[in-house]
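Note that this complex is displayed minus one protein chain, with the remaining chains in position.
Think of it as A and B in the order they're written, each chain with its own count starting at 1.
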Amino acid sequence: MARRTQPVILRFAGLTALLLVLGFTLGTAGALFLAAEPGRGLARSDWSALRFTLVQASLSAVISVVVAVPLARALVRQSFPGRSLVLTLLGAPFLLPVIVAVLGLLAVWGRSGLVSTGLLAIGAERIDIYGLWGVVLAHVFFNLPLVTRILVQGWMAIPAEQFKLAEQLQFSPADMFRHLEMQMLRQSLPGAFTLVFLLCMTSFAVALALGGGPRATTLELAIYQALRFDFDLAHAAMLAGVQFGLCCLVAAVAMFLSLGVDFGAGLGGPVRHKSLRSSQTLMDRTLIVAAVAFLGLPLLMVVVRGITGLIADLPDGMGPATLRSLGVALISALVSLGFALVLAAWLDRLRGPRRWGAEVIGYLGIAASPFVMGTGLFILLNPVISPFSVSLPVTAAVNAVISLPFSLRVLLPAFAQLRQSHGRLGDSLGMSGWSRFRLISWPVLRRPAGFATGLAAALSMGDLGVIALFAPTRGETLPLYIYSLMGAYRMEAAAGAALVLLVSSLALFWLFDRGGRLNAAV
Amino acid sequence: MLRFEKALLRRGTFALNVDLELAKGDRLALIGPSGGGKSSVLDAVAGFLPLGEGRLEINGQDMNDAQPATRPVTFLFQEHNLFPHLTVAQNVGLGIRPNLRLSAEDHQRVTKALAEVDLSDHPHKLPRELSGGQRQRVALARALLRDKPLLLLDEPFAALGPALRREMLDLVARICEETTATLIMVTHQPEDAARIAGLTSVVADGSVSQPLLTEELFKNPPPTLKAYL
Partner (left out) sequence: MRPIPLCAVALSSLLALPALAAGTPKLTVYTYDSFVAEWGPGPQVEKAFEAVCACDLELIGVEDGAALLSRVRLEGARTEADIVLGIDTTLIEAAKATDLFVPHGLETPELTLPVDWVDETFLPYDWGYFAFVYDKTRLSEVPGSFEALIASDTSIVIQDPRSSTPGLGLLMWLKAVYGDEAAAKWAALAPQVVTVTKGWSEAYGMFLEGEADMVLSYTTSPAYHLIAEEDDSKAAAEFSDGHYMQIEVAGKLASTDQPELADQFLAFMLSAEFQSIIPTTNWMYPANLDPDALPEGFDTLITPETALHFSPQDAEAVKAAALQEWLDALSQ
């Protein structure tokens, strides 16, 4: 009896979560569309925005992925002091507010940055990064670490026995790649590519600032223009529809590519490669040093400037803004965890096209334009309730929807493993409901759940008030506060606040990730 | 043909002393409580766990610095002996050439090895389409083809039923005879040891006991073995 009721509850909860995601994404765009007179169709400028969006997102995703593969492998098979620090810092670029990251990047790559200064010193020309390559550079800076983290996890998931077997069978590096790594990559790369592609697709401020001019107009900027400059809601909804369409297409292709790859869980144990050739080791180390320099230098600039800023100018509002951000991030993270657990548990039981469909919908969160989401929610809620009074729940829910694709990536494999390894045991012991979750599921899930929650918390921490329209009086979160400081010429204080944001995001991520691993049996 | 000389195996805080000598064709069972270090002995032989102290010789050659790939060893794990994306025949073929560029003659050898383990009917199936016992038989077919002087078994049949397990052990015994291989197997079951291994050592309390004739050992079990049984 108990076993029969549980899936009903699960299905109900899963469907509710899915409908919420749909409501926040397609629903908000639909609300915009219905609220307005039919607007103009896609204009010439929209097509060029679409083209630029596709080109920069594809390039950024391809380069991030191509570099991340050898980098992740190097990080997995080399052990060196500070390795875990490097792995933690891989989370940092992703969490920086856009404007802070851009200034950090320019301190290295800009016309007066380190590289140009060095080049001028040796008599060469300074470099000019503005243009498509500047956009790609910034997007790789943001997303390379993310892909690397995902792939490192993938490598760790390859059963240790298979590496031992490969060594015994005298696999060459090429055989190793073909039989072990290629399979893992087939499983995780399409998803990682999709994440990066979608993240770059909705880029706006970075693309514009480093793109060097209106050539670098993305769909997201076109949406902003439609909403704020032209106040053409229907047009904005149409452009948002194009973004959703692209998202579904890319996610579906990715899912098709990663079909039918199945490793099962190994007996564990760390991956050890003893028979690395010295040339491989040299290549790995070079790559790691290069990556640490590429990712670390702009971060270092942010940190150095932040410390100077904190000493020079510490504004009164920073403490409250930090606390407010932490509060929002914690609540968002917990909502997100609940959301993701329910949806992953439900998805894990679905098969075939329904599973595909549901999983693609899970991706919509990152493809959603924050402007469309904010405006659409506003239109939907305003007749019912004062938008100010629901600003916190709305923020938490929006953040949960946005971080859902990341959490699902992490939790779905864990649920599959749970089903394969413990599912029948639990059934045979007649365990169900809460005790089953607590005794069987949670020990397996807490590690990925900790990682996913940490990610969601950090993402919400760095969130720029997706919904500026909902912001209550003087209820600024830290990222908004940073923008306000900059807007008031207080660049030093802004740099200080950016450092506080960076450190607290990383700390939140670390705490949850750590909490998941602490005393974890599995 | 195999000799551990005052060897010390370390894994974290765990340490195991090994002093052991086996002749060609010996079949040794390692028995003892979980966590006693049985698998560590196999890992050390195969080169996955470097010795903390002491020496390891195989066929008179010092193995301390030898990479796993160069050791004359075939290892059968409890699971994951097959690559899930390769067919049965391909998994066996890996034992001849890791890049799977097989000649016609190689293909015949694969077919023959599969026949030996009674799997002639399924060369093109994927591992997930096989039962647990069949999967381990594929791995045994590959061991047969690799024809290495040392065969290491880390409880590959633990998940199988008694009848099937006996059948598999007999298959292992046959392979050892055909290839004149020396066998070291880890087991929890005294009857497994009795069925195929002439010698048995008890791995417990941080050391490996001297190999004794299996039959006599079980007739007169020392205190450590008694506690385990």
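Throughout what follows, contacts are C-beta pairs under 8 Å (C-beta built on N, C-alpha and C of every residue); 3 or more make two chains touch, one makes a residue touch a chain.
Every value quoted in this text rests on a predicted model; they were computed, and no experiment measured them.
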Where the missing chain makes contact, among the chains that are shown: A
Omitted-chain contact residue, chosen from A:F24, A:Y130 or A:W346: A:Y130
Hidden-chain contact residue, picked from the options A:Y224, A:F244, A:F294 or A:Y363: A:Y224
Selected from A:A68, A:A209 or A:V444 as touching the chain missing from the view: A:A209
Listed residues A:T28, A:T202, A:T375 or A:N399, member touching the removed chain: A:T375
Where the missing chain touches subunit A, by residue: 45, 48, 99, 102-103, 106-107, 110-112, 130, 204-205, 208-215, 221, 224-225, 227-229, 231, 315-317, 375, 378-379, 382-383, 386, 388, 468-469, 471-474, 476, 480, 483-484, 486-491
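FYI, only the chains that are shown with their structure count from here on.
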Centre-to-centre distance between subunit B and subunit A (centres being mean Cα positions), rounded to whole Å: 45
Subunit B contact footprint on subunit A (complex, rising order): 159, 161-162, 164-172, 174-175, 179-180, 183, 261-264, 266-267, 272, 274-275
Residue ranges of subunit B in contact with subunit A within the complex: 46-48, 50, 67-69, 71, 73-75, 77-81, 83-86, 94-95, 98-99, 128, 146
